[in-house]
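Please find one structure pasted underneath; my questions will follow.
As you look at this complex, bear in mind that one protein chain is not there, while each of the others sits in place.
Chains here go by letter, A, B and C, matching the order in which they are written, and residues are numbered from 1 within each.
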Amino acid sequence: MDADTPVNPVDHTLGRILAAVAAEDHPGEVADYIPELRHADPGLFGVGAVSVMGRRYGAGDTAARFTLQSISKPFVYALALAELGVDVVLDHVGVEPSGAAFNAISFDDAGRPLNPMINAGALVTTALIPGESGAERFERIRQGLSAFAGRRLQPNDAVYRSESETGDRNRALATLARASGVLASGVDDAAEPYFRQCSIEVDCGDIAIMGATLANNGVNPLTGVEVIDARTARRTLSVMASCGMYDRSGEWLFRVGMPAKSGVGGGIVAVVPGEFGIGVFSPPLDPAGNSSRGAALLRTLSREFGLHTFGHPTDPLSPIEAVIVDEAGTVTFDVRGELDFAAVEQVSSAVRERLSAEGSARIVVDLASVTWVSIAAGQLLEALIVTAREAGRDVTTIDPQQRISLAPLAASAE
Amino acid sequence: MDADTPVNPVDHTLGRILAAVAAEDHPGEVADYIPELRHADPGLFGVGAVSVMGRRYGAGDTAARFTLQSISKPFVYALALAELGVDVVLDHVGVEPSGAAFNAISFDDAGRPLNPMINAGALVTTALIPGESGAERFERIRQGLSAFAGRRLQPNDAVYRSESETGDRNRALATLARASGVLASGVDDAAEPYFRQCSIEVDCGDIAIMGATLANNGVNPLTGVEVIDARTARRTLSVMASCGMYDRSGEWLFRVGMPAKSGVGGGIVAVVPGEFGIGVFSPPLDPAGNSSRGAALLRTLSREFGLHTFGHPTDPLSPIEAVIVDEAGTVTFDVRGELDFAAVEQVSSAVRERLSAEGSARIVVDLASVTWVSIAAGQLLEALIVTAREAGRDVTTIDPQQRISLAPLAASAE
Amino acid sequence: MDADTPVNPVDHTLGRILAAVAAEDHPGEVADYIPELRHADPGLFGVGAVSVMGRRYGAGDTAARFTLQSISKPFVYALALAELGVDVVLDHVGVEPSGAAFNAISFDDAGRPLNPMINAGALVTTALIPGESGAERFERIRQGLSAFAGRRLQPNDAVYRSESETGDRNRALATLARASGVLASGVDDAAEPYFRQCSIEVDCGDIAIMGATLANNGVNPLTGVEVIDARTARRTLSVMASCGMYDRSGEWLFRVGMPAKSGVGGGIVAVVPGEFGIGVFSPPLDPAGNSSRGAALLRTLSREFGLHTFGHPTDPLSPIEAVIVDEAGTVTFDVRGELDFAAVEQVSSAVRERLSAEGSARIVVDLASVTWVSIAAGQLLEALIVTAREAGRDVTTIDPQQRISLAPLAASAE
Partner (left out) sequence: MDADTPVNPVDHTLGRILAAVAAEDHPGEVADYIPELRHADPGLFGVGAVSVMGRRYGAGDTAARFTLQSISKPFVYALALAELGVDVVLDHVGVEPSGAAFNAISFDDAGRPLNPMINAGALVTTALIPGESGAERFERIRQGLSAFAGRRLQPNDAVYRSESETGDRNRALATLARASGVLASGVDDAAEPYFRQCSIEVDCGDIAIMGATLANNGVNPLTGVEVIDARTARRTLSVMASCGMYDRSGEWLFRVGMPAKSGVGGGIVAVVPGEFGIGVFSPPLDPAGNSSRGAALLRTLSREFGLHTFGHPTDPLSPIEAVIVDEAGTVTFDVRGELDFAAVEQVSSAVRERLSAEGSARIVVDLASVTWVSIAAGQLLEALIVTAREAGRDVTTIDPQQRISLAPLAASAE
């Protein structure tokens, strides 16, 4: 952008909030249980955001590198769901919050780790990724995570070796999972690729893109690649929402309301479904293992910008742009935008009210400005028109893009 | 509606799904731990739905009465949040999923019940409602729940007495809460109003309205009364999402994706934020204590109608209805609908692209069709315009409803 | 004892050990969770010991008064076993160590508190003591504890009121027990007598006598009163051994090896079955809630005096005092002391060896010096003699006190 272009207001806003949080006191300690992580500079602090339109924003230390650690978990889980389907994955790992720490030994009565966000569940998830060996498995994971990020990601070897050298507890969790029949590979063929996926190096822009891919129904908004399907994205977000922030997950959903996942490397990825992916990075961790300033920044963002999952406008945009009555008494409903079930419910209600009030008038439902119709919404619309016709009313549609299919119903009406 | 009005398609659809679920095998047992509940007719099955526009739908046994039981919990929690504020409430009861059954003894290190959806937390919540006595406290709760439902609700005395007679475990939980300093009343002054709130009698339409009130930012869509504020509604939905379905809450969010709360009376309330409240009723319960057919119906509704919280359209409606370039080169951005942060980010990006490409042109941002602007969105818009002006660009707005405030900024720019 | 009688060596030894422990550093804090307990003088330190012969010893602050607190638990448990029998008591409270703190919420699958040494189990035990009211129940407990101590014990009213005022957690435990069907009384009719029994005032000599009564098969060695039967005493000691020292019970048995019970008032009662009851008192408690110096003193006593339950002489005294062969070749086995199974096994083996070696000799078993014969030992002796006679051997007994009964067997042999 040339010099006289004004600084864009999103960057400006992110910078303002980052500076404000940096000026506050958010005590924390750099993780030390993996020796290599101790070297992180506690002063680094950056944020990146990527919209589902693919626009990128950022402030602070956006170029600082860190390792994914547990942030890899939801994305590898998404890859497993996409590869094997939900039933196979649920046979191996549950989706219930454990109320426990990340390295807890939490298995349910069926022998499954409680969820894929704790280490035991993440190891089981990694083992599900197809591969003849641990190395092959990791290569597939690396490719998948790279597709989420839109660039070729690489592990940090020093961190990987450090993880592997101190990884006995994770090997024990994998062995327990194997003993209860839910580890689809050998212990080392799960643990080693898991240590490698944790050691993949990113910056906060990378994880913002990864989050934006989940926000965008699984399609990377920068590359346009569909990494996973929309249903898998939704399921992954559900697990992040209920289990993503360790034993603070409930409070996070309550206060921040964005599906998110933190890693002990100091990163947090957060998602505003349908809108943004956000990545933050600051190494000092709070006692629950979440980046202390990173969490504070996301709380502020959520509060100031109304990003809470369960916040929403009081008066949603009406799907009916206009109701036009011409001289002949014909009533045209000018329907616009995307039609989901709730939108068609509004259209249906308006049309029926008109049918009820002025029984004899001709009704036209104009779908020319409609950009998308969900399956259920289409069925509702079809049912509306067919039942009206069967009752003897004159209802027609303007539907140049054939959003709905009335032929068989119309036939049956005659 | 007169005879020749066609059956409305929402009722038709609800009826179709209800019939389908009724024809399937969903084993369950009518609750028997409160003697009076044993008398429920296991064959009853009804569903009601109420949109945030206040339209009501239903199918099946919509007139069948049942008692709220645990469905009262999120609503009383909402009342407590509204009365006392989030900080006081969080001092007494947490918001973390417990991974445990409804009657579990789950207190955190601070002595708080883990969340308000388990009995211990619900008792603590009830004790927070102001009142000189248990009776006064209950009267306030009854009024609040009535406001949610839009009609005067009453307890079923036989059920209340049965709850009270067999309520030793709940009294023990209240006593434990008192011992750890989080019960704001005497044991009986919490337990008795709690037993009464559980015994309040409703039908599935009532709980659909109660849910719709949460869906509608706390405003009852039928009466127009603001029962709670929007933030309280959002927080209540968060707790329902993470803790509402006992130890199946994670799976519910994963599969169904609607904040919900079940009761052992056989009811379930579910919410599609910004769109619908849904109430279902069928007495037989699954092993987790949720209505077996009720849960199945909600799963089907969610799947068929795309009601999952984290599901959303792939290409959201653009907030820019048109970009009009007149002969003089003036570029007008015709902005419409509701402007949240994400919408303004799109507007901002489009405007800045134009500023960048054609530096000399005049820009008009037309906000005449805008129906609502969030605070953050307004700030972003203002920042966009002011910084452009400071950079010497000619940017004006058409803003007949004064959605944004440029005066002070414009002043400071001169 | 007149002036020129030397100080008795047991007192001397107790005094020496007490002084040594007092000179060591045993950090601890006076209990403060019951307000009245805070007033205890942390410098008090006393020990008392009472042999099963009824002799009393002591050193240090033997006159200092303190309240029984949890020391009441095993004795009230013994009273319940004696009143109701083991089956009824086991239906209400288990005997498994909980590995948990004294106020833990530990119920087993049958709804029973895990053992009578944790508060929940102690409340259930108190409720089992017959009584129309809490007051009547307490009076019976007071009488029973007084019989154990050999003097009329009285509660300290200030401590009792303090216990009752701060006793919500115990009331909650009682209510939970009631809810699971194992509390045999109303909540207050268990909790109030429990608070009173905890507040009974004693000195370390009193609890030494109480322990000596357990050591002496339930007979108070000073008064001669059989407070409970021998089997109940043995069972009570078993529960003290496995559960008496809270979550340090295993280590206590390992290191000290005396069944014991501590109270937060600073007292500990310990028992050397068949030999001694010991009472110690020093208010500062270790983190597990046991008197810090009291435990140290008992450890030293056990180590120096070989009081560990599983310690025993390497070569036990032979029950055969002499084997006398007279001129006629008659072999007389001069048996002495108490004959349990193990002793008779030795006698039997010796007699059979002789029978085997010198088939023709006459054998006499002289029981004149025998002081006691267990039932099983008597059966073994009878079987030995009868089978030898049946095999044609000449075996006779000298049994002036008729310790065994050979008549019917002898008859059948002829």
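For the reader, a short list of remarks on this structure follows.
Convention: contacts are C-beta pairs under 8 Å (C-beta built on N, C-alpha and C of every residue); 3 or more make two chains touch, one makes a residue touch a chain.
Because the structure is predicted, anything quoted here is derived from the model rather than measured.
Taking every chain of the complex into account, the absent chain touches A, C.
Within the full complex, the residue among C:G311, C:G329 or C:P400 touching the omitted chain is C:G311. The omitted chain makes contact with just one of the residues C:A63, C:A110, C:V325 or C:A342: C:A342. Only one of the listed residues, C:S242, C:N290 or C:T397, touches the absent chain: C:S242. Within the set C:V88, C:I324 or C:A383, the residue that contacts the chain not displayed is C:A383. In the full complex, the hidden chain is touched by subunit C at residues 1-2, 4-10, 12-13, 51-53, 55, 94-99, 114-115, 216-217, 219, 230, 233-235, 237-239, 241-243, 247-251, 253-254, 257, 259, 272-276, 304-317, 336-338, 340-342, 345-346, 348-349, 352, 355-356, 359, 371-372, 374-376, 379-380, 383-384, 387-388, 390-393.
Mapped onto subunit A, the footprint of the missing chain covers residues 105, 168-169, 171-176, 178-180.
Following the convention adopted for this analysis, only the chains that are shown with their structure count from here on.
Taken as a contact graph, the chains are arranged in an open line, each linked only to its neighbours along the path. Copies subunit A and subunit B of the same sequence differ by a rotation of 180 degrees once their CA atoms are superposed, given in steps of 5. Centre-to-centre spacing of subunit A and subunit C amounts to 65 Å, using the average Cα coordinate of each chain.
With centres taken as mean Cα positions, subunit B sits 21 Å from subunit A. Among all residues of subunit A, none touch two or more other chains.
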